[in-house]
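All protein chains of the complex are present and in place, except for one that has been dropped.
Letters are used for the chains, namely A and B, taken in the order the chains are written, and counting of residues starts over at 1 for each.
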Amino acid sequence: MALMRITSPHAHNKQSTSDVMKLVLLATLPGVLALTVAFGWGTLINILLASIFGLALEALALAARKRPIAFYLKDYSALVTAVLLGIALPPYSAWWILLTGMFFSIIVAKQLYGGLGYNPFNPAMVGYVVLLISFPIQMTVWAAPIELLPASVSVPNLWDSLLIALGFMQFPSVDGFTMATPLDLLRQNNALMIDDLKQQYSQFGQWGGTGWEWVSLGFLVGGLYLLYRKIFTWHAPISMLLALALMSALFYDGGSSASSGSPPFQLLTGAAIFGAFFIVTDPVSSAVSNKGRIIYGAGIGILIFLIRKWGNYPDAVAFAVLLMNFAAPLIDHYTQPTTYGHSKKSKS
Amino acid sequence: MNKIWDFHGGIHPLENKTQSLTKAIVTAPIAPQLTLPLSQHIGAPAKPIVQVGDQVLKGQCIAEAVGPVSVPLHAPTSGTVIAIEQRTIPHASGLEDNCIVIEANGNDEWRTRNPITDYTQLDKNTLIKIISHAGISGMGGAGFPTSIKLNTRDDIAIDTLILNATECEPYITSDHSLMREYADEIANGVAILAKIIKPTKILFGIEDNKLDVVDGISAALAQHDFAALTGLATEAEVITFPTKYPSGGEKQLIQILTGKEVPSGGLPAQLGIVCQNIGTAVAIHNAVCLDEPLISRITTVTGDAVNQPCNYHVLLGTPVEFLLAQSDYQKNQSARLIMGGPMMGFALANTAVPIVKTTNCILAPTEEELPTPPPAQACIRCGMCAEACPASLLPQQLYWFAQGKELDKLEEHNIADCIECGACSYVCPSNIPLVQYYRASKVDIRQRKVDHQNAELAKERFDARQERLQRLEDEKIAARKARQAAAKLAAEQRGKEDVKNAAVEAAVERVKAKKAKGVQESPAAKESENQANIIATESDDPIARAVAKRAAQLAEDAANPENKLIRAIDSAKQRVSKSQTRVVDAEANNDENLAIFKQAAEKAEAKLASAQQALIDFRAQSSAQE
Partner (left out) sequence: MIELISQHPFIAALLALLMLGLVFGATLGFGAVKFAVDGDPIVDQINAILPQTQCGQCGYPGCKPYAEAIANGDAINKCPPGGEAGIHELANLLDVEPIALDDEHGVEDIKKVAYIREDECIGCTKCIQACPIDAILGAAKLMHTVIVSECTGCDLCVEPCPVDCIDMIPVATGTRAWKWEIPDRDPSHNANIIVTDNTNNQNGHAA
């Protein structure tokens, strides 16, 4: 065999970007499982359709940019974006919602900026926000937790779910089948104490929302697994969750009408946990240094609370993430680590 | 127990050290031919002092140091110098460089050695001289001349001597086996070092994957009374710390053992620290106590493509393939050959290159062991590199700037502080060869600095030349003006004749007359001219002086027009003959420049013709005038 002449180091820790992406996909499993148990097949259908659209659009964009398609599809980044968007969207979203979302995620937010590694914004969140602003009605209709469905409403099976998403079938009964999420209720009912709300609406669970608690726990398990595998550092997600908890603790007054719920409620409802471990940790669009990631995560946590409490939308993870994406270069600029030999220690 | 610190980042690659530690150090046989590159160290290459055909003895100096930063070279065994020529050297470039090639005669016969029995009686300068003459340069990897490192400035007190026994790179065990088997020599070397630099603290740094040697080293060190050697309360201490790559980097080791950071661009000596590799300590012991220069070293041969990995005591200049053969090298299994470790070593161009002073390891991995890196994927800014970087740099940022060749940005982000340890590339999930980007960029930055300096120099010279040309032009104009003024003055003063003016004018008149006639200069004319010169120089009147000078010049020019032309013809003739012989030569040698020479000859002939024509014209003209 001819002797290779390549630069050192010759050893590598044998973990590739594709491996990282595959692990992220794997880590979404518990959360997706919980979503499916809680809300039916809808999320799986979302993920399936989003993945198909995502891969197709990515391939199309790569072909248009004259890049080797197979090489770049194999980095699994399009699939990760698709899965994350599929999870974020309401179950049973229509195919055209998914297609539009994936178009903005893959084509606009990612490929137009130069592809993986060059996108300043989190692609999945760009797609989500575009959809939220463009189709507010479809985007705020969330399937009711199965355990809260009246006996008369039957949960659509997998095939029916697919037909619903593709528009060949209607929801069994729109009124019974969908429900406002706990965060919606909190937003809409300013005159009631939280305890009153809890009694009045079955969507509120022990800590967060019914079903949502398990979903959040599922994503927490996945996130902790990724943390254990050192796919990302603890800095961004933990500081985000801490900031959110702190903010809600600061503004929690024991459950008055103006309160936004206790810290556990804030953490376990909506997309807080999912966002913390799967969106905030997106390395491409976040700050780079550990110090920077603490600031970045804390900023997101604070923004989530501010938007949830005073903003126009019930949940806020996507907006908060995009806003902090803007700030990431600035954070990077001010959080450069001190290079060895440049510290005060070495100057004295 | 000395406190230990941690440094930022670092990685934990598979150590793979046990393979080569199963056996004791093996003394490698003498290879039939030894190739010794003249530049095995940082600094100026050594200059050969032997000639091809010379017989040399083991330990004889064969090349001497040139300038302050350089080390000499010695014959590793007795034999004959068979070549001093360009050979492929162990270098990442795979380029050739000057080498002395010695054919061993098998006798391994030493030159006369004069070992020093009691080095404690010698002073610092004598010891440093011995070390410098023994050709010792850092054995850890960089190869910086040891004598320079030890020759610390008197105004900076060195309080800490650090012995680097870290050997943090995977696979390499040469220092480990050295400590196992040469503890006394190491300790003796440390004692000599202590005698030279007189530290108050001696820290012997060992990673905790080599705990088996700690007792031996401690016992060996305990045999020396360091306080007596330095005259201070010096104590030596063996310090172990957690294994982490690259804790053996000099800067990192200093941080671990002292908590101090070497200032960027500075030297450890600024902090009062001198750091030496233990291999260097043994070489110093050999040089001082045995009068044996640096002609051999311990080198690890390992990797899955050799069946018997072990450490060799090997003569410098031994071909890598010779050493590999001792270890039953499986050529068909090895995908690349690395000199040094898997993190910072470089891949060899061929197996004939020699072992040099810095060769601590020959690594022959199989493809499964160290696979060919797959094509690089996109950087996803995961930040793992920044986390691994022991210098707290931002490797992904540097990569960005290196791609865009933004050298200013790279400098701003302290690329100069990158130690090229490879930790960033090791962890990069996208397999980006980051270190290669930095290496290339660092050279670009250095080159740019040199270019700018050269440009600055060129500009200075250009400006100086412009100024000079301007000055000459100005002088010409000034002279012309002065002439005009003088003529005016002369016209005004024509009435009142005095001796000086008369003489000057007489000279001018004579010159004019001569010019008209075009005859040879007569002695009388010359005399009067001289007279005019003398008068003019003596004259206080600058204008008169200028006029006289000019007149003299005119006189000379006018006197020799024919001679000048004749001379021109002569030189043209010479040139023609010269160019013609060159053409003939070129034709004979089938030179590729033949056409150019012919052209030059033609040009010369044309010039001769025109010179001859000028003379004919001139003569015709002058005869017509007569």
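Convention: a residue touches a chain if its C-beta (ideal position, glycine included) is under 8 Å from a C-beta of that chain, and two chains touch if they have at least 3 such contacts.
What you are looking at is a predicted structure, and each value in this text was computed from that prediction instead of being measured.
> Of the residues B:N2, B:T18, B:S93 or B:Q470, I need the one that contacts the missing chain.
Counting the whole complex, the residue in contact with the absent chain is B:S93.
> With the full complex in mind, choose from B:Q55, B:T120 or B:N454 the residue touching the hidden chain.
B:N454
> If the hidden chain were put back, which of B:K47, B:K124, B:K331 or B:R439 would touch it?
B:R439
> With the full complex in mind, choose from B:I116, B:A378, B:A416 or B:A506 the residue touching the hidden chain.
From the options B:I116, B:A378, B:A416 or B:A506, the contact with the absent chain belongs to B:A378.
> Even though one chain is hidden, which residues of subunit B still touch it in the full complex?
Counting over the whole complex, subunit B touches the hidden chain at residues 39, 89, 91-93, 95, 97, 375-379, 400, 402-405, 407-408, 433, 436-437, 439-441, 443-444, 448, 451-452, 454-459, 461-462, 464-465, 575, 578-579, 582, 593, 596-597, 599-600, 603-604, 607.
Here is the rule we go by: only the chains that are shown with their structure count from here on.
> If you average the CA atoms of subunit A and of subunit B, how far apart do the two points sit, in angstrom?
56
> If you look only at subunit B, which of its residues touch subunit A in the complex?
Contacts found on subunit B: 7-8, 11, 13-14, 92, 94, 170, 251, 255, 259-266, 331-338, 340, 342-351, 363, 365, 367, 370-375, 377-383, 386-387, 390-394, 396-397, 413-414, 417, 420-423, 425-431, 433, 435-436, 439.
> Considering only the defined contacts, which subunit A positions touch subunit B in the complex?
1, 3-13, 15-20, 71, 75, 77, 115-118, 232-233, 283-284, 286, 288-290, 293, 332, 336-343, 345-347
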